[in-house]
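Every protein chain of the complex appears in place save one, which is left out.
Letters A and B mark the chains as written, and numbering starts fresh at 1 in each.
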Amino acid sequence: MPRRALSHVLLVLLPVVAALAILPFVYSNHLLLFNFIVFLTLAQGVNVLYGFTGYLPFGYVGFFGAGAYGFSLAVMHLHLAPLPALATGALAALLLALLLTPLLRLSGAYFAIANLAASQAVYQVVSNPSLTPVTRGPYGISLSGVFNPVLSYSVALLVLAGTLALVISLRNSRFGLSLHAIREDAVSAALAGIDVVQSRIVAWLLSALVAGLVGGAFAWRISVFYPDTVFSLEFSIFAIVFTLFGGAATAVGPLLGVGILYGIYNAIGISTPQYFQLIYGALIVGLVLFLPNGLVSVLRLGGIDVP
Amino acid sequence: MHKRLLGIVLLILMTLGGSRVMLPPAGAAGAPGEITLGTLYASSGPFASISMPVYYGLRLWIDQKNAEGGVFVKPFHKKIPLKLIAYDDQSSTATAATLYNQLITQDKVDILIADSGSVLTSVAVPIARDHKMLLIDQTGTGAAFFTKDNPYIVLIADPVSSIWPRYAAEFLAKDGVALGIRRVAMVYATNDFTGTQASAFRKFIKESGAPLQFVYDEGVPTNTSSYTVIINNIRAANPDAVIELGYAGNDISFLRNLQDSGVKFKWLFAIYPGLETELLKKAVGTKALDYVYTYVPSSVISYRTNFGMSLAQFRAAWYEKYAHSNVEFGFNSVAGYTTGLVLERALAVTQSLDQLALRKAIFSLSGKLRTLDGLFQLDPTGAQIGEITPLGQIVPASAGGIRFVIVYPHSVATGKPVYPAP
Partner (left out) sequence: MLAYALLAGLLFGLYFTLVGLGLNLVFGVLRIVNLAHGDILMLGAFTAYWLFTTFRVPPLLSAALALPLFAGAGVPFYYLVVPRLLRSRDPEMLSLIFFFGLSQIIEALAAIVFGTSERSIPGSALARGPVALLHQTFPAAWVTSAALSGLAVLGVYLYLYRTRLGYLTRAVMVHWEESVASGIDAHRVSAIAFGAGLALAGIAGVLAPFMLGSVTPAMGVDTTITAFAVIVMGSLGSPLGTVLGGILYGVSLMVMQTYFSSWANLLPYLLLIGILLLRPSGLLGRQIRRA
């Protein structure tokens, strides 16, 4: 492994994963820690797509929900054990991504809105009462027999580790560089011999896979949920905002963004909730006006090479 | 001399021995300084209008008890003050889940009380079960919460969704048929709360064997706010009775659209004209509510109580405390207060503060406790099968106001239904 990648792994991946593995022993609100893992993973998933290819997935939660429902359907109808069911969830997200590949022809805000419409469409289909025999429609999923907070936490942590490894490798590999090139100027990249369409599709599928895996883990952990819980716009928006706040296209940026913003979200939520939405909105506005390239841009100004 | 010394020694020994007997039992030395109650509320988002009244009702009970020095807790033979820890989940289930966990694992509350409504209660069900804490479910009526293998949940203030429509359906099957009703139309919002009630309506009507036919039976998404075309389609099916099931926003939109369209139905049922009368009066006006049938909630009926304040007393206390706030008085405020009353009775009879002992204490109240919310009665899985609301009709009263007429069951009826609606 090239030296730079190794240093990134040591600086970023190991401390984060180790911290999240140890924290449950000292801090007892495990569900909060689990949610941190979920958002860290989702932010990195958005990072793979937005940071490297420039597509903003406003409907990212569609893959998350597909993973959650894939997991749940596998448990309910196929009676699979949790791990194969998780694989099924990931498969569901990948299939959805394949189905939506034509959206990659669009750009900018068009893609963002179409992606959002796609995730809403999936939600409408899943939560429709006509599909109750399959997806339990609007009455929600209630999985029995697979509830296992410890194992689902560990698996989620593994998914996060894998995602971080993916981002670090993108950061340090030729493929990641070619994605950057496509993002900056697709025509020149094509002239340089990069297969633009294929590269984009690979990034798209990887991003969907990440969301599908963590969606399945989420379903496993909470085991009782209504459709709008796993298709909530909140997941997409938070993941995007956290990534942008920290700084896209780096491995560290989304981690910073989640750590700071999601941390503030929970702290405020517990102490001064009534002005919560106001504070959060103001934070986002301030972010865009004063730190449009994210927190890591401050570090970069100081000449630091951010992982 | 020796006898006197012996006598004094004996006296001292007896006094000491006697005082040992007179000392309170050792357990009281471990009595907690306060009983912590943990709950959530939604100050914003779609569930705020049903959550805030419940929260305020609960707080009213807590403040009242604390003014009296606390609640009597049987294991410690004394009154202990209450402490409330409440977080805002902003109608988000993900936030609610972490906050419930916070209450249990970090704040280590003695009693866990759910937020209002099935959606915000649903996430608490597995969490409470996992941590072996009894979930005091205030108004979450989702039938799936109550299973034989989960003892860690009790429903306090609302009847479970699968039986709530019972009196309304029975009216249609018996009195309605006698009045000439044959064709029934039903439109319901597709979510757990109203979807389950729609199924219950269908089930009760089918089982009754009455000659009623569903000429329109459609689900609409919960965020539907334009009912004009649906109203027209229902009208085209020519029903005698129309049942509209939705949350407050659906009812408001439906009634407004109905009023604006000029269509009149002979018999119309909706949920929230009863459950949140003040809100609906403000939102659609009293004219739109005239002759509508609805659940007559405990915020309107003065039930005979054997514990706690009566409706009149509670209403007075509410307006005294909350007149300046913009949280409406209604059924949900009664629900929050009822939760407090049940906890008060349970703490007064429980063997210990252990969660399953609390459950046993609450179950012991079933069939016996009568509060301003009605008769408290639980089935073995913890679902509330008492407190069923009678069917009533809203009729115009003097000076442009409205009043409720209970039409079914006959044992509590205060008048006859007006059919068809003029």
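Just so it is clear, a residue touches a chain if its C-beta (ideal position, glycine included) is under 8 Å from a C-beta of that chain, and two chains touch if they have at least 3 such contacts.
The shown structure was predicted, so the numbers you read here are calculated from the model rather than taken from an experiment.
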Displayed chains contacted by the hidden chain, counting the whole assembly: A, B
Residue of A:26, A:278 or A:301 in touch with the missing chain, whole complex considered: A:278
Touch criterion as defined above, residue of B:227, B:404 or B:419 at the omitted chain: B:227
Absent-chain contact - pick from A:65, A:82 or A:129: A:129
Per the touch definition above, residue among A:63, A:111 or A:218 touching the missing chain: A:111
Those residues of chain B which, in the complete complex, touch the missing chain: 43-46, 48-49, 187, 190, 218-221, 223-230, 232-233, 236, 248-249, 252-254, 256-257, 259-263, 279, 282-285, 326, 328
Chain A residues that touch the omitted chain in the full complex: 50, 54, 56, 58, 102-114, 116-118, 120-121, 124-125, 128-130, 186, 233, 237, 240-241, 244, 274-278, 280-285, 287-289, 292-293
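The rule we apply is simple: only the chains that are shown with their structure count from here on.
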Mean-CA-position distance for chain B and chain A (Å): 38
In the complex with chain A, residue positions of chain B that touch it: 43-44, 87-88, 90, 92-95, 97-99, 101-102, 105-106, 119, 122-123, 125-127, 130, 142, 144, 190-192, 195-196, 219, 221-222
List of chain A residues in touch with chain B within their complex: 28-32, 35, 124, 127-129, 137-140, 142, 147, 149, 222-226, 228-229, 232, 234-235, 266, 269-270, 273-274, 276-277
